[in-house]
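Following this message is one structure expressed as structure tokens.
Here the complex is missing one protein chain, while the rest keep their positions.
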Amino acid sequence: MYLCGLLEPVPCGLSDTMLSKSMQKYSIYALLRNALNFHENWHRAWRSPAPKPEYDVIIVGGGGHGLATAYYLAKEHGITNIAVLEKGWIGGGNTGRNTTIIRSNYLWDESAAMYEKSLQLFEGLSQELNFNIMFSQRGVMNLAHSLSDMRELKRRVNAIRLNGIDSEILTTIQIKELLPIINTSPQSRYPILGASLQKRAGIARHDAVAWGYARGADSHGVDIIQNCEVTGMLRKGGCITGVETTKGIIQAPKIGIVAAGHTSVLAAMAGIRLPLNSYPLQAMVSEPIKPIHPCVVMSNAVHVYVSQSDKGEMVLGAGIDGYHSYTQRGSFHVVEGQLGALCELFPIFSRLRLVRQWGGIVDISPDASPILSKTPIKGFYINGGWGTGGFKATPGSGWSFAHTIARDEPHELNAPFTLDRFVSGALIDEHGAAAVAH
Amino acid sequence: MANLYLKQSGLAHLHLGARALADRNRTDPGVLMRELPTLEMINLRGDPQNSYFTAALKSVNGIILPIIPNTFNCVKDHTKILWLGPNEWLIINSLSTKPLFKRLCTSMKKLHSAVTEVGDGKTTIRLSGPNARQVLSKGCSLDLHSEEFLPGHCAQTILGRSDIVVSRMPDAANINIFDITVARSYAAYTWAWLEDAAQEFESQVIFF
Partner (left out) sequence: MFLINCPYCGPREESEFHPAGEAHLKRPANPEKLSDIEWADYLFMRQNTKGILLERWVHRHGCRRWFNVARDTRTNKVLHVYQMGDSPPTQLKHIKP
């Protein structure tokens, strides 16, 4: 998605030496002031430094989660001698490829706490980062197409409300009022019997989340190093000591892996096996059209989800391609299936033209919940397994992972999401939360 | 098999007889479409290396199993035996007066094998005419080129998202004839899909 934000960092020709270290504040006044100079004096949003030989903490992976971890390490824990190493460009992984659904209506207490913390951070994030992430709480609707769907939704809504999170049940008539273009005919093959709705849920601009955190982390002195691939892990005894990269060896006593689809590849470099499998997940957008679709709609049974970006594109997604792959592309029949589902729910879209389709590599764990954990190697931490649904968790994940790294112990929010749970059996089964991947 | 007098074909509700009557004066159709009468179909499994197995089959109507993948054999022009897998075949018998099932069961009695009657769950659509191949190609990933997919070839594959068994029938006039065997519950969908795909070529419905 390429939405036009008012406050985008504009890449410009200034060299790094000309940049001031202190963050330039974005505001209406700054906009006016810069207008007088034909917008030629905007600073770069973050520096592009060469790596130092040694840091206190290295974060591997410059997606939203990695950048947020660095930001909160600096802001909440005063650790600023940090490098974020990114093999491509920041936000070029799943952060810049996802369909941006944000919600906290998860079934189990552990997940509800984690995703609700994230949602609350999202609610103040544009102000906190002084960066417009275009968070729009337009509501996320989950459709029910059968009596058992309906019972399942009611169970979820009850569980979610017990955790103090907003959630409600809609009737077919209420759905139609909110979303006139949806096909609610009782004659349809999968009639719509009702839905659950979380009104505080919504969407945000994905790149802006990465850029905002990058700018915030940079302003605290964090080095963001792009085009720097980690190729090996250095260990001494039971401790991690540094990484080998395409820009040389960089040392640090603490290393956090935040590499989404590549989590297990990086863990294997340190000799750690993970319960993760990486699959392609595809998404696509249509040509932009006038505002017609005011919320996010997901259907687990017909198997598609849709929202409309602020630019007017319909943003579509569904399920993973079932085979392991690192190719960032998927198969055509998966696209065909989700478009069939789309036209079933919204016959009007049969005349819509698609403009782009792409894939990301998602790392899925056996219980469809993430791993935010210490490991048997001292100083080596893992934040992965977010699979098809981690964008919504970006702030909370970074926030609790920063705590885990700084204190060398998990925060109570991420304590249930340890690696040990696959041995103890205390799994957090959220497969139902992502029957259609989002 | 259900009682014959109760039996309706998978597409009976489409009243293809009436459609055929309406279409009868079409000239130069690119594609001819019809549903074949409901036939006896048997899924057979066994070991083709076992000579008792093959001999037992031969004793029933002279059945010889195709061993080459993706091909079928015919006994005269009434029985067709299609390769489905290394130890699995589909037998289609169009002689309604001489059902095979009981005779096969008897002949297989002491052999490690499985004989399953599956005809009531399927129907067959026959697609022919100069553009039949193009129509199928719109929803089937097989290479159906007439030099590749020859008369006598068959395959289990997907057509427009439904599982099918497709076979190319021998024909003298070299008009492509494809038989598409599909689950009865998908048949109406597959028929509608084919009609839609055939629209640009002018299709004609015929009735047996």
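Here the chain labels run A and B in written order, and each chain numbers its own residues starting at 1.
Please note the rule applied: contacts are C-beta pairs under 8 Å (C-beta built on N, C-alpha and C of every residue); 3 or more make two chains touch, one makes a residue touch a chain.
Since the structure is predicted, the reported quantities are computational estimates derived from the model, not experimental observations.
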item	value
Touching the absent chain when the full complex is considered, from A:51, A:253 or A:275	A:275
Which residue of B:84, B:100 or B:206 touches the chain not shown here	B:84
Hidden partner chain, touching residue among B:141, B:185 or B:199	B:141
Sole contact to the chain not displayed, among B:77, B:163 or B:200	B:163
Candidate in contact with the missing chain, chosen from A:333, A:356, A:407 or A:431	A:333
Footprint left on subunit A by the chain that the document does not show	262, 264-265, 268, 273-278, 322-327, 331-333, 363, 366, 422-424
For subunit B, residues in touch with the removed chain	69-70, 84-86, 88, 141-142, 155-158, 163
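We take it that only the chains that are shown with their structure count from here on.
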item	value
Computed distance of Cα centres, subunit B from subunit A, in Å	50
